[in-house]
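The complex appears here minus one protein chain, its other protein chains still in place.
Up next is chain A:
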Amino acid sequence: MFTLQTWIVQALFIFLTTESIGELIVPCAHIHPESSVVQIGSNFTAVCVLKEKCMDDYHVTADDIFWKISRATVSRDQYTVINRTSSSVTFLNIPLINVLLTCNIRMFGQINRSVYGIRIISGLPPEKPENLSCIVNEEKKMMCQWDLGRETHLETNYTLKSEWATEKFEDCKAKRDTPTSCTVNYPPVYFVNIEVWVEAENALGKVASDHINFDPIDKVKFNPPHILSVNNSKELSSILKLTWSDSRFRSFITLKYDIQYRTKDASTWNQVPPEDTSSTRSSFTVQDLKPFTEYVFRIRCMKEDGKGFWSDWSEEASGITYEDRPSKAPSFWYKIEPSHAHGTRSVQLKWKTLPPFEANGKILDYEVTLTRWKSRLQNYTVQDTKLTVNLTNDRYVATLTARNTVGRSDASVLTIPAWDFQATHPVTDLKAFPKDNVLWVEWTAPSEPVNRYILEWCVLSDKSPCIPDWQQEDGTVHRTYLRGNLVESKCYLITVTPVYADGPGSPEHIKAYLKQAAPSKGPTVRTKKVGKNEAVLEWDQLPVDVQNGFIRNYTIFYRTVIGNETAVNVDSSHTEYTLSSLTSDTLYMVRMAAYTDEGGKDGPEFTFTTPKFAQGEIEAIVVPVCLAFLLTTLLGVLFCFNKRDLIKKHIWPNVPDPSKSHIAQWSPHTPPRHFNSKDQMYPDGNFTDVSVVEIEANDKKPFPEDLKSLDLFKKEKVNTEGHSSGIGGSSCMSSSRPSISSSDENESAQNTSSTVQYSTVVHSGYRHQVPSVQVFSRSESTQPLLDSEERPEDLQLVDNVDGSDGILPRQRYFKQNCSQHETSPDISHFERSQQVSSVNEEDFVRLKQQQISDHISQPYGSGKMKMFQEVPAVDAFGPGIEGQVERFETVGMEAVVDEGMPKSYLPQTVRRGGYMPQ
């Protein structure tokens, strides 16, 4: 431990001493070679030689030497101890490296020390530069360039050397960043051969390129010529003269030129034949140009022998050829517009402006001549491209010429047929198809000779009208493209009309798209009819504006909420489709897509639900059920009818008929005949009504003991009202008081009510005769009798001595009286009373009768007054009740007189407190 610390201290001392003294300390060894650049792939050997002094100081020999490369110890297999002081290391097949090789010694105490180091760099010698070439830009110095060859990985210098036969020029050293080229430092001297080569040199070698010997004039790139002017000629509209200035070399060397030209709007250049410009010159006249057309020129030059380089193109210069007469007649067509004048037609003549290459100048105007038969009619000079004229129904020949400053075009002739002309001979096999971004039209010519064809087209739209554009083609053409600004996804209606010598032929039409697209909107599907297992879908054809192409087919997609989608293709000609095999009572979602050649578009989704039952299915179930129920009911009724006695015995027992009671035997004043059967009382059997009983009551002699009987009477009244439908007075102010009824129904009702049914008491006399006989009727009911019945003197009953003959007219009287109330204006007061009162009519009559009965029977008086108080509406009548009764009677009399009713009915005057004497 102590020894280790001692060695560490010593090592630090040596290290610090060495570092601080620096160069004053002599190295302990040295390596040969001192520094080395090694070629990649070669072998390298380094030798480290220790100095004697160092060996003595540190007690080391060559055996203690070890080598390191970049801190990594080299394997001892590569070492060789040459002698006591020297050790070598050998590296085979050196790779690409740049490392530090150090010689180290291991001293006593296992202390290692680096005693010397060298840097080893590997690389490659330069390759011979290839493809050396030079260029001399006019008025600039010569520049040469070459290819380097492989990468050397070492610092390599490239030097361009040049010399004349008699002297040498300054070397041109390539810059680091541009080792492949160099520009010499002296101006070029032409017509003197110069020899040039490149030398490449690095630490591993030096190599020179091949020498090239040339005259710099053969490597020159002249400055581009400068175009001075481009002039036209009035004599020749097809030429332009180009003049330029070019290099100063033109004075002593021969140049050749390259001239190109094009029209202003063209993109490709035309070339002047090289043989025409193969000698030095300063101008050239270009021929065969189009009149009144702007041309653009450019020019370049080089040595006539082709040695050297073409100059850059000159700046472009343009010129316009002179005008010439229009080379072609304008396209000419017409349109007959509707005219209201009889015998004339409004014809719009229209023509196309000539394109510049046919106009050959600025068109000043157009001359139109109209000829009917063979006599010249009119001349028009128009600057527009249309002319509207009114023509007769005859045949016309129109001619059109265009004029510019030089002359007129040929005439375009158009025959406007008579109004009754029948167009024939259309083109056949008309086709239209897009190709190369234009819309081509192709047709088969008619058998008749055609002068020309007129093609018209317009965009079909639901929103805008068809505004046609047109063009003219020669009669020999049977295929052309539409020269308009056509747009994609629009439907064009194309019309081709052959034009014959005697007029136009029949037009043919076709639709086409320049480029189709998917519809911009899908069809909207809806249900036309939905059945249990099927649904009829219908839709409208897509508007042409959204079709964007020819609809080839539709696809219907439908699905349930949880089911898979099913697609059905439908032909484009259909507008409805029946979905079958659907599930009942199911929600279906359906949408529809329309497809063109370029794709499809879905429409909105539509939902519908199939019904649970098919149409008529419910009826098919319900009707039989109803019939069965009806049949069952009938059978039940028949059964009950057959067993009615038995049923009646159990649920509807016989009730004794009051008419057959023995009450008659209790009344000593009543003839026995009145207590016989109804048939005896009303032998004719027609008595269905009830007689009104006028009872004179004495309200001054109340009979409190009769209140009980009054209540019972009210009860009876209530019960009776339910069975008074057969009595006219029930609905027509007849009495609703208990009445005697001779009908079976009344009899039944009485039996059913289970109450004591008091019979009606006819209390008034007939024809002012005081009734002499009081009639009492009593039910055969087993119920105990009322007190009033126990005192027959309280009831003053009047027997109608005339029997049934007297009852019916009286009933009729009331009915008629009722109708009088309804129709006679004289009794409007009564009607008003009816309107004002909230009490119904029946109550009102009942009230009157109660008043009347109050006059007759005092015991009832107080009870009836109580009823008045309970009915406010009646109370509103107030003191008028008495008078009202009197008027009522009077009115009834008058009504009888007015209507001519039988005179056997006489008015009855009721006096308070008793009967009027008769």
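Going forward, contacts are C-beta pairs under 8 Å (C-beta built on N, C-alpha and C of every residue); 3 or more make two chains touch, one makes a residue touch a chain; residues count from 1.
Quick note on the criterion: contacts and distances are computed from a predicted model.
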Hey, which one's the missing chain according to UniProt: "Exosome complex component RRP4", "Cytochrome c oxidase subunit 4", "BHLH domain-containing protein" or "Leukemia inhibitory factor"? "Leukemia inhibitory factor"
Determine which one of A:93, A:110 or A:251 touches the chain that has been left out. A:251
With the missing chain put back, one of A:167, A:288, A:384 or A:436 would touch it. Which one? A:167
Tell me which residue among A:215, A:442, A:576 or A:657 touches the hidden chain in the full complex. A:215
Where does chain A touch the missing chain, residue by residue? 163-170, 185-187, 189-193, 195, 211, 213, 215, 217, 248, 251-253
